[in-house]
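Here the complex is missing a single protein chain, while all its other protein chains stay put.
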Amino acid sequence: MTGDRVRFSFDGRPMDAPRGMTIGGALLAGGVRSWRLTRSGGRPRGVFCGIGACFDCLVDVGGDHAVRACLIPLRDGDEVRTCASPGRRE
Amino acid sequence: MSTPSRSESDIAVVGAGPAGLAAALAAAGFGCTVTLIDSGPAIGGQIYRQNLLGADRGAGAPGAGAVPPRLRRAARHRRIRHLAATSVWHAEQEPDGWFRLRLAGPDRPEPEPDGEAGGTGTALGGQAGGAGPAVLRARAVVLATGAAELVLPFPGWDLPGVTTAGAAQALLKSQGVTVGQRVLVSGSGPLLFPVAAGLAEAGVRVVAVLEATAARVGARHAVRFAAYPGKLREAAGYAATLVRHRVPVRAGHAVVACRGAGRVERATIARLDRDWRPVPGSRREEAVDAVHVSFGFSPALDLARLLGCADAQHPIRPTAAVRCDADLATSVAGVFAAGEVTGVGGAQAAELKGYLAGASAARYLGRLHPVAYTARTRTLRSRLGPARRFAALLDDAYPLRPGWLDWPEPDTIACRCEETRWAEIGRAVAAGAADVRSVKGLTRCGMGYCQGRICGPIVQYAVAAAAGRPLGEVGDLHSRPVLTPVPLDVIAGEG
Partner (left out) sequence: MTAADAALPATADAVIIGAGMVGAATAAALAATGRRVCVIDRSGPFGGTTGAGEGNILVSDHLPGPDLSLALRSLTLWREFAAEHGAQFEFEAKGGVVVAHDQDQLAELLDQAGRQRAAGVEVTGLDQAGLAEAEPDLAPGLAGGAFYPQDCQVQPMRAAVAHLALARRHGGLSVARAEATGLEPVTRNAPPRLVTDRGRIAAPVVVNAAGPWSGEVARRLGSDLPVRPRRGHILVTEPLPRVIGHKVYECDYVAAVGRDDDVLACSAVVESTASGTVLIGSSRDFGGALPGTGARAAPPDAGVLSAMARRAIALFPFLHRVRAIRAYTGYRPACRDHLPVIGPDPLVAGLYHASGHEGAGIGLAPATAELLAGIIDGTATAVDPEPFSPARFAVPPARTAGRHDR
């Protein structure tokens, strides 16, 4: 898709956002506040530090697992999915 | 897989905020070749945020918050190579005195230039991450790695919608995105005002700005601010914006708890005593959909530590800064430092230090004669004095007080990555772990993806308090031998 909006999906739901946004920005702009479940408590997380330091905003997109949504630019056709962190604590 | 490509330059500047940009320009101006490395998509660091959407996309006025033209040249200078979306994951000094920096690309590699449209919209970039060299050798290094925000935990701080103040500012400036529509800005320090003002201008209802430091503490130092008319004007501008948008500012108050189902919906505001302990009976709740918190900054020391540079613990904050001499040389020959990593002082001080560090590195490499160095940096060095004094003033005016230890409850999250509970820290200390490293081993604090960037200062302060030991004697979580998560094939040298 060309033009000034990018089409993507989040957990299968079609969305779109202005071209140039990060995945995190696009999700927030689309009213989504959390896209990750923590490993031990299954609790929701979204953006916390916004600058790539905290790794709270991890999201799955396409074949990439647990990438920082606040840093990664959104691309046309991105299939963004909730990152359910694997493994369990203790 | 192709074998790792190699690259060399006179100087490696790590960090492309004002300090790094200034250092690169100064060094290049004296004839040095510079590789400027930054993990972000464009130059500017945290303070000069590019509008990722292009000029007219509604993210504030065109060029708002963008890099000043005098620094923008760094991205185009013929002796400066800018590696964007690139992180240093390891660095060491080799026997010949050169420094070897190992580099990694972004979490998701950019597509090849001839492939589908990338669409980042950032015109001021360098080489796309992932296509650059995997190893960089340089004869000198300038550390301009900046600072992260200091955050303090309270019940519910891990709910979606609770972010740092810096995150709110970054999202707004770079993408015109807001996290919430009815928000509180809470914490301590000069960042609260610009963030709240920016949000208010963008149409967000800022219910209040809460500064934990009591008004009379600020008043005690008010007279000293008079020596910085530029700063006062800046602050007055933000204050005027807040007044215009009817945003109340409450000193001696803080958000001490949040709750909600799946996201923050209500925040508890308490009045604080002079030690930041919540005053009984003063709690009241506000309906909000975002809370932005900040308690100042913590210099990002991990690369400095890896290179062996000495640092100094802050007397009362759980932070430390790289130690430098008057020429911004660190304790390791050939490594210089500038900007917030040397001590939190703001963008202008960072830029001044950057120029000085770049010149100092050039002198170290023999590209600038010592006599010329002294002459050329005289004004710079004289301007650094007031900058240092201003940083000290901010420290005095916004002291961190220990009463925040009363905000978390036993099951409040202490380490966000590993979901360690607050009570586990106390239990670990009671079991005999009297330093940060032992507590980490028993509780997993600091063992997650972020490797203690967020919880490190929290745990250091809490362990020192629980063990009854000075802050500087319990260790910290600033050391990170792998500076950022990096794929094993990159470590193997085959990526």
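Here the chain labels run A and B in written order, and each chain numbers its own residues starting at 1.
Convention: contacts are C-beta pairs under 8 Å (C-beta built on N, C-alpha and C of every residue); 3 or more make two chains touch, one makes a residue touch a chain.
Since the model is a prediction, treat every value here as computed from it, not as a measurement.
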Full-complex touch with the removed chain, picking from B:97, B:237 or B:308, is B:308
Among B:325, B:411 or B:489, which residue is in contact with the omitted chain in the full complex?
B:489
For chain A, the residues touching the chain missing from this view:
39, 66, 85-90
Considering the entire assembly, which residues of chain B contact the chain that has been omitted?
90, 92, 100, 102, 305-306, 308, 418, 429-435, 437-438, 441-442, 444, 447-449, 451, 466-469, 479-482, 485-489, 491-495
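As a convention for this text, only the chains that are shown with their structure count from here on.
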Which part of chain A faces chain B closely enough to touch in the complex?
2, 6, 18-22, 24-25, 28-29, 33-34, 38-41, 43-56, 58, 61, 64, 66-68, 70-76, 89
Would you pull the chain B residues touching chain A in the complex into a rising list?
39-41, 46, 52-54, 57, 106-108, 111, 116-122, 148-149, 158-164, 166-168, 170-171, 174-175, 177-179, 262-263, 416-419, 444, 448-450, 453-454, 485
